[in-house]
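After this line comes chain A, so read on.
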Amino acid sequence: MIPDDLDTIVGRLAERFSAQRGALLPLLHAIQEEVGWVPDAATPLGARALNLSRAEVHGVVTFYHDFRREPAGRHVVKLCLAEACKARGVGAIEAALADRLGVGIDKTRADGQVSFEAVYCLGLCATGPNALVDDRPVSRLDARKVDRIVAQVSA
Partner candidate 1 sequence: MMSTDQRLAYMADQIARNFAAIGHDKAAMATADHIAKFWDPRMKARIAGLTDSLGPVAARAIAILQEKGAPPPQTHATEYADVAGAGHDDAG
Partner candidate 2 sequence: MGWIGEIDLGTKPMPVTGPLVSLTIDGQPVDVPAGTSIMRAAALMGTNIPKLCATDTLESFGSCRICLVEIDGRAGYPASCTTPVTPGMVVRTQTDKLAKLRKGVMELYISDHPLDCLTCSANGDCELQDQAGAVGLRDVRYGYDGANHLDAAKDESNPYFTFDPAKCIVCSRCVRACDEVQGTLALTVDGRGFSSHIAASQDEDFLSSECVSCGACVQACPTSALIEKEVIKVGTPDKAVITTCAYCGVGCTFRAEMRGEQLVRMVPWKDGKANRGHSCVKGRFAWGYANHKERILNPMIRASVHEPWREVSWEEAIAHTASEFRRIQSTYGTRAVGGITSSRCTNEETFLVQKLIRQGFGNNNVDTCARVCHSPTGYGLKTTFGTSAGTQDFDSVQHSDVILVIGANPTDGHPVFASRMKRRLRQGAKLIVIDPRRTDLVRSPHIEAAHHLSLRPGTNVAVLTAMAHVIVTEGLFDEAYIRERCDWDEYEDWAAFVSEDHRSPEASAEITGVDPDELRKAARLYATGGNGAIYYGLGVTEHSQGSSTVMAIANLAMATGNVGREGVGVNPLRGQNNVQGACDMGSFPHEFSGYRHVSDPEARAMFEDAWGVPLDDEPGLRIPNMLDAATDGAFKALFIQGEDILQSDPNTAHVAAGLAAMECVVVQDLFLNETANYAHVFLPGSTFLEKDGTFTNAERRIQRVRKVMSPLNGFADWEIVQMVAQAMGLGWNYTHPSEIMDEIAALTPSFANVHYDALEEHGSLQWPATAAAPLGTPTMHLDGFVRGKGRFVVTDYVATDEKTGPRFPLLLTTGRILSHYNVGAQTRRTDNVAWHPEDLLEIHPHDAENRGLHDGQWVSLRSRAGETTLRALVTERVAPGVVYTTFHHPTTQANVITTDFSDWATNCPEYKVTAVQVSPSNGPSDWQESYEAQAKRSRRIEPRLEPAE
(Lines give C-alpha, C1' and ligand atoms only; values in the text may rest on other atoms or scores of the structure.)
Protein backbone atom coordinates (compact mmCIF):
# COMPACT_ATOMS: atom_id res chain seq x y z
CA MET A 1 0.00 0.00 0.00
CA ILE A 2 2.84 2.43 0.83
CA PRO A 3 4.76 3.02 -2.43
CA ASP A 4 8.32 1.78 -1.98
CA ASP A 5 9.65 4.91 -3.70
CA LEU A 6 7.88 7.13 -1.14
CA ASP A 7 11.16 8.94 -0.38
CA THR A 8 11.66 9.95 -4.02
CA ILE A 9 8.02 11.04 -4.27
CA VAL A 10 8.26 13.23 -1.18
CA GLY A 11 11.64 14.58 -2.33
CA ARG A 12 10.24 15.51 -5.73
CA LEU A 13 7.12 17.13 -4.29
CA ALA A 14 9.09 19.03 -1.64
CA GLU A 15 11.31 20.39 -4.40
CA ARG A 16 8.24 21.91 -6.02
CA PHE A 17 7.45 23.94 -2.88
CA SER A 18 11.03 24.69 -1.81
CA ALA A 19 10.62 28.37 -2.74
CA GLN A 20 7.40 28.75 -0.73
CA ARG A 21 7.40 29.86 2.89
CA GLY A 22 5.33 27.64 5.22
CA ALA A 23 5.22 24.86 2.60
CA LEU A 24 4.05 22.03 4.89
CA LEU A 25 0.32 22.09 4.07
CA PRO A 26 0.88 22.32 0.30
CA LEU A 27 3.35 19.40 0.59
CA LEU A 28 0.95 17.24 2.63
CA HIS A 29 -1.87 18.00 0.18
CA ALA A 30 0.42 17.00 -2.73
CA ILE A 31 1.46 13.76 -0.97
CA GLN A 32 -2.17 12.83 -0.29
CA GLU A 33 -3.06 13.76 -3.86
CA GLU A 34 -0.43 11.41 -5.30
CA VAL A 35 -0.30 8.59 -2.73
CA GLY A 36 -3.95 8.70 -1.68
CA TRP A 37 -3.14 9.28 1.99
CA VAL A 38 -0.34 10.48 4.27
CA PRO A 39 1.50 7.38 5.55
CA ASP A 40 3.32 7.79 8.85
CA ALA A 41 6.50 6.99 6.90
CA ALA A 42 6.03 10.24 4.96
CA THR A 43 6.35 12.35 8.12
CA PRO A 44 10.13 11.97 8.62
CA LEU A 45 10.67 12.48 4.89
CA GLY A 46 8.61 15.69 4.89
CA ALA A 47 10.35 16.86 8.06
CA ARG A 48 13.79 16.38 6.55
CA ALA A 49 12.76 18.03 3.27
CA LEU A 50 11.39 21.17 4.98
CA ASN A 51 13.91 21.12 7.87
CA LEU A 52 11.22 20.66 10.53
CA SER A 53 11.10 18.18 13.39
CA ARG A 54 9.07 14.99 13.02
CA ALA A 55 6.97 16.17 15.95
CA GLU A 56 6.01 19.38 14.13
CA VAL A 57 4.94 17.51 11.00
CA HIS A 58 3.04 14.91 13.06
CA GLY A 59 1.28 17.70 14.97
CA VAL A 60 0.08 19.21 11.67
CA VAL A 61 -0.94 15.90 10.07
CA THR A 62 -3.05 14.98 13.12
CA PHE A 63 -4.61 18.49 13.43
CA TYR A 64 -6.27 18.76 10.00
CA HIS A 65 -9.09 16.29 9.32
CA ASP A 66 -8.40 16.27 5.55
CA PHE A 67 -5.13 14.41 5.98
CA ARG A 68 -5.77 10.69 6.11
CA ARG A 69 -3.41 8.49 8.15
CA GLU A 70 -5.04 5.34 6.69
CA PRO A 71 -5.93 4.69 3.02
CA ALA A 72 -9.47 5.80 2.07
CA GLY A 73 -12.03 3.48 0.56
CA ARG A 74 -12.04 3.05 -3.22
CA HIS A 75 -14.99 5.48 -3.21
CA VAL A 76 -15.54 8.38 -0.85
CA VAL A 77 -18.97 9.79 0.00
CA LYS A 78 -18.83 13.08 1.94
CA LEU A 79 -22.28 14.01 3.29
CA CYS A 80 -22.89 17.57 4.59
CA LEU A 81 -24.37 17.52 8.13
CA ALA A 82 -24.34 21.27 8.81
CA GLU A 83 -27.40 23.31 9.89
CA ALA A 84 -28.67 24.31 6.40
CA CYS A 85 -28.68 20.69 5.23
CA LYS A 86 -30.21 19.58 8.54
CA ALA A 87 -33.01 22.09 7.86
CA ARG A 88 -33.49 20.38 4.49
CA GLY A 89 -33.69 16.84 5.93
CA VAL A 90 -30.16 15.42 5.71
CA GLY A 91 -30.87 13.37 8.85
CA ALA A 92 -32.98 10.90 6.88
CA ILE A 93 -30.45 10.78 4.03
CA GLU A 94 -27.65 9.99 6.50
CA ALA A 95 -29.64 7.09 7.95
CA ALA A 96 -30.47 5.76 4.47
CA LEU A 97 -26.88 5.95 3.18
CA ALA A 98 -25.44 4.40 6.35
CA ASP A 99 -27.90 1.55 6.06
CA ARG A 100 -27.55 1.01 2.28
CA LEU A 101 -23.75 1.38 2.24
CA GLY A 102 -23.30 -0.68 5.40
CA VAL A 103 -20.90 1.77 7.05
CA GLY A 104 -21.36 4.42 9.78
CA ILE A 105 -20.40 8.08 9.44
CA ASP A 106 -16.65 8.84 9.57
CA LYS A 107 -15.71 5.20 8.89
CA THR A 108 -14.39 3.15 5.97
CA ARG A 109 -16.20 -0.06 5.20
CA ALA A 110 -14.32 -3.19 6.24
CA ASP A 111 -13.84 -4.30 2.63
CA GLY A 112 -12.31 -0.92 1.78
CA GLN A 113 -14.88 -0.24 -0.92
CA VAL A 114 -16.31 2.99 0.43
CA SER A 115 -15.55 5.67 3.02
CA PHE A 116 -18.58 7.53 4.44
CA GLU A 117 -17.53 10.88 5.95
CA ALA A 118 -19.24 13.91 7.45
CA VAL A 119 -18.35 17.34 6.10
CA TYR A 120 -19.53 20.63 7.54
CA CYS A 121 -20.76 22.75 4.63
CA LEU A 122 -19.95 22.58 0.92
CA GLY A 123 -21.37 26.08 0.25
CA LEU A 124 -24.49 24.67 -1.54
CA CYS A 125 -26.74 25.67 1.34
CA ALA A 126 -29.83 26.61 -0.74
CA THR A 127 -29.94 23.24 -2.59
CA GLY A 128 -29.28 20.71 0.18
CA PRO A 129 -29.03 18.02 1.31
CA ASN A 130 -25.66 17.87 -0.46
CA ALA A 131 -22.81 15.42 -0.83
CA LEU A 132 -19.49 15.04 -2.61
CA VAL A 133 -19.35 11.62 -4.26
CA ASP A 134 -15.73 10.98 -5.30
CA ASP A 135 -15.25 14.80 -5.36
CA ARG A 136 -18.31 15.37 -7.59
CA PRO A 137 -21.03 17.57 -5.96
CA VAL A 138 -24.58 16.16 -5.84
CA SER A 139 -27.48 18.33 -4.57
CA ARG A 140 -31.15 17.96 -3.52
CA LEU A 141 -30.43 14.41 -2.31
CA ASP A 142 -33.49 12.19 -2.18
CA ALA A 143 -34.20 8.50 -2.18
CA ARG A 144 -33.66 8.26 -5.94
CA LYS A 145 -30.26 9.93 -5.77
CA VAL A 146 -29.31 7.72 -2.79
CA ASP A 147 -29.94 4.68 -4.98
CA ARG A 148 -27.75 6.16 -7.71
CA ILE A 149 -24.94 6.84 -5.23
CA VAL A 150 -25.11 3.33 -3.76
CA ALA A 151 -24.89 1.85 -7.25
CA GLN A 152 -22.06 4.11 -8.23
CA VAL A 153 -19.91 3.30 -5.20
CA SER A 154 -20.49 -0.41 -5.46
CA ALA A 155 -18.74 -0.56 -8.83
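Keep in mind how these were chosen: all candidates are chains of the complex that A comes from, given by their letters.
Here is the rule we go by: a residue touches a chain if its C-beta (ideal position, glycine included) is under 8 Å from a C-beta of that chain, and two chains touch if they have at least 3 such contacts; residues count from 1.
On a predicted model such as this, the values are computed, not experimentally measured, just so you know.
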**Complete:** Contact partner of chain A within the complex, picked from 1 or 2: candidate 2
**Message:** Touching residues of chain A toward candidate 2 in the complex: what are they?
**Reply:** 40, 43-44, 47, 51-56, 58-59, 62-63
